[in-house]
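Here the structure is laid out as structure tokens; the discussion comes afterwards.
The excerpt is restricted to a subset of chains, each kept in its original location.
Residue numbering begins at 1 within each chain, and the chains themselves are lettered A and B in the order written.
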């Protein structure tokens, strides 16, 4: 953080204020406060994304598994906070320069101030990113994974798997040294979450009857979404939260340049999401004959995920393009997953893994400092690492404590079997 | 923006700091950052209003058109961003001083900094206002307008109609020169959106059976609101977002006076909304015998819309009064629309058009610098312009591509006919 530079500038600036530029640098303490506020405001916006995932997933699962997915989402967010404090943060940021793994120590707020911002605000901001990675997984595995084994996986993902791969880049590890670029986590967060979800979906198998006797799944009942407006609310929440996710990842707001960059990031983030919505709407209308609202919702997410790797350098038109392609790859990969009989209840793998890979590989299109080779290396490393480790963890859990609910529980619904409530008392 | 003044002040201030005021002016770069932050925070709050409209409208339509209205809301917000970039912004702000129309050029972030704030942050803030104007329209026309013609109208409204009339005032055009005053858009945004909605409702006609054989519409089934709590959530979201809408319209937070004004605006905005809620509750209880929650919700909106033309100069008592009258005019104009057999599904015309006109005309009551004549001129010009142009556009669309869904689609519901889903899987 350019602390000393600003102190110098403010004195020089003071003397030359009338004769030259009116912008003469910001006092270091003011800069510290503004940087910290960016983390705090960005932090509560990204925290809010946990609610977005909870609503999206509650809306898209069938009505007999809604209370379970709500419980999983609030539970995983709670676990993420505890695990990122207990082990995650130092595993990521205690990494040696260019290294592979940090230390297994709990984070302690040393009240450090010499970074140019409150270390506590940074911890909070990083923690909510960690939680987001796990939120992505819960939707894919809904309606068939047992709740406590899911919580155990959430602890492993947020405490160990995510922090290790994230540290490779944002902790200053080997990927960072290799020239990889991922501004706010198209790969580190979204593709990683999607890769863990894919591993889980493979180990768990599909919901009973999803790819039934006739080889054709019915998109409607008995697999109808419980509430489209709640799913829509979830996507609006995610969209709002993404201004914190991408905007906060500028990591500073204490200079004219930084805060102007945050503004550009807001614009590109919004335009990319819009591009994703509209291509998904158009393609679903052209191919399927109906304007598929669920595809539009996942199109928004795909556009947001795609722009996340580089929301600063694209022009508005490029941002729309990146988001629009994000919507397209989401649409076709969703169809592919369906053909492969991989049961992704909410479509998180197409929207987060596939669009995340697209967005990361697209960075060199608008950022000349980044090479395709480094992007390919980074994406591949992170996705393979998270996928393989998750696959192993899920397999071990399956062989020991068990992962999947009983056929009887699946027939009843997880809400009655595991939570002991019905989600919508409306039905009575 | 008072850039030089502050630079001077900070030097003078530095010398006289101990002997005179402790408040000696803010460094120009800090001021720039704070102004930009106001736009960004205000911007994400107003963006959030798109979710508020989506929830309000999803809650108030019947359950067979909920997924459609969700799709329309996320679609129109996406379209607004693209169109405001492609043509809207420069149509409004490229206007000659005192003129009628700007240029048809896409906006390009010239990274301009000499306005005292990031131009990008201003674009984002203005864009979400543009989207709000369109959100108002979708609810009124629900359950009978085809989705793609609606999207086309959304593109025209957000790209052309709104930017033209908005430029008259906020772009420095002829209305601004005529002394019109509309702080945050009671007329430019809300009455305009309501006028477009009214035009659409007239061209489309009412839902089949709404003003049926007996000449009496049933407020309950088959026209029951799908979810009162979602509608309530929508209004709370709008209320929250309005702090960004009105507070951000101070356009600066880089001085003691500006940020104190934002605080006053928060207070008046909140009190006016409360006034609208309570008069709607009381009047519906007194006249109808029941405490009508939908009227309370629209009362909140009416109060918010009414205070939007001038949220800074009123005293707390005056703000309550302006909001309370807003609730009253909303209530009686809703009854009038019903008698006129104009089918406004969610009550947007009374809450946005009528309360917006009231609020704009009320500005001179608390702001001595503003004349009733100018207010009358501005309100009339904007409402007539938007209404007439929208009417023409809707009529052309009706005569060419068609506006209204088939009788069969209306019987099935737009969700099954156009989107291919049921909104609430709960029913199965």
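Everything that follows uses one rule, which is that a residue touches a chain if its C-beta (ideal position, glycine included) is under 8 Å from a C-beta of that chain, and two chains touch if they have at least 3 such contacts.
Remember, predicted model here, so these are calculated numbers, not experimental data.
Of the identical chains making up the complex, 2 are displayed, while the complete assembly in this file numbers 3 copies.
We take it that only the chains that are shown with their structure count from here on.
Note: centroid distance chain A to chain B, computed from Cα atoms, is 31 Å. Chain A meets chain B in the complex at residues 14, 17-18, 22-27, 30, 34, 37, 41, 45, 62-63, 220-222, 224-229, 232-233, 235-237, 239-240, 243-244, 247, 253-256, 259-260, 262-264, 266-267, 270-271, 273-275, 277-278, 281, 285, 288-294, 296-297, 300, 315-317, 320, 424, 426-427. Taken in their complex, chain B has these residues touching chain A: 3-4, 7-8, 10-11, 27-30, 32-33, 36-37, 39-41, 43-44, 47-48, 50-51, 54-55, 58-59, 66-68, 70-71, 73-75, 77-79, 81-82, 85, 106-109, 111, 113, 118-121, 123-124, 127, 147-148, 226-227, 230, 233, 415, 418-426, 428.
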